[in-house]
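What follows is a short report on a single structure.
In this view, the complex is presented without one of its protein chains, the others remaining in place.
By written order: A and B. Residues from 1 in each chain.
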Amino acid sequence: MDIQDIQGYGMFFLTIFLTVILYWYIIYLYRSEKKGERDFEKYGRIALDDSIGTPPVEDKIASERENTKEQIK
Amino acid sequence: MFFHWLEKNPFYFAVLISIVISFAGLLEIVPNFAQAARPLTTETPKTVLELAGKNLYVKDNCIACHSQMIRPFKSETDRYGKYSLSGEYAYDRPFLWGSKRTGPDLHRVGNYRTTDWHENHMLNPPAIVPGSIMPAYKHMFTNLADIETAYAEAVTVKNAFFTPYGPEFKKTRAAWEAHRPKVLADAKKIADDMKSEDVKKAVANGQVPEIVAMIAYLNSLK
């Protein structure tokens, strides 16, 4: 097998692989929102409510605190 | 979930972006390297004087308006000559294909233009080609070409990339001093065909005006 074949196969399988990931991602995005697991559209608010005084859409510090609590349990 | 985790971990997120964007480069460019780098068997590396001219071609950025890439169309081969082959460029660092033809292609200009033509044209393009919008490059008749740097380039590509320059190309100053008369002899051959007395005088004094190196380079494009 010469280098051109390897290029050809590499190209083919990687393209398929990445396409599958992309579609998986699309399904993930829409399904998790439909199931009510996550709401992506609320992140659009990050740009709008961006003064330093308004609370974050998802608080990093608060969620870290929760994570540690869960671990303790 | 994988994606959820990814969106919150900037470091791994960055790693993923890097993988996705380097994919094309890795597959497209890397495997072909050895193959595309082979020179034609007839191809010889440029002389030091021609290299100095090539560096002027870069310095004055001729690629802004001139290509060196004859595409395989009848209209192009009729106008400029045989279409370009990959192996002809194997010693070109950088490649000088250009991306815009405000002026004509120059890949084989050495086949149909002469020293004399270039000398007059560089002084005043519209006088030779009525309607030309190319600027005159008068400063090339007074500035001196940097042949020492060109020699250093030849030695560098010989040592780093095995470009076939002869054994006399060494990195010492003594080797350069020994090679210098050869460059001046090449320059004299060009200057002999020119009419400018100042240029002839400069070459006789051991100097190489830019225009001489430039013409040597253009003549070498065949």
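Simple rule for what comes next: a residue touches a chain if its C-beta (ideal position, glycine included) is under 8 Å from a C-beta of that chain, and two chains touch if they have at least 3 such contacts.
Convention: contacts and distances are computed from a predicted model.
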Options "cytochrome-c oxidase", "Protein NrdI", "NADH dehydrogenase" or "Transport permease protein": UniProt name of the undisplayed chain: "cytochrome-c oxidase"
Residue of A:I6, A:V20 or A:V57 in touch with the missing chain, whole complex considered: A:V57
Residue, one of B:S132, B:Q207 or B:S220, that touches the chain absent here: B:S132
Contact footprint on chain B, counting only the chain that is left out: 7-8, 10-11, 13-14, 17-18, 20-25, 28-29, 32-33, 36-37, 55, 58-65, 67, 69, 71-76, 78-79, 84-86, 88-104, 126, 129-137, 139, 143, 146, 148-153, 155-157, 159-161, 171-173, 176
Missing-chain contacts mapped onto chain A: 8, 11, 18, 22, 25-26, 29-30, 33, 40-41, 43-48, 50-61, 63
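Note that only the chains that are shown with their structure count from here on.
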Mean-CA-position distance for chain B and chain A (Å): 48
Interface residues, chain B side, partner chain A - complex: 1, 3-4, 20, 23, 27, 31-32, 35
Interface residues, chain A side, partner chain B - complex: 3-4, 6-7, 10-11, 14, 18, 25, 28-29, 32, 38
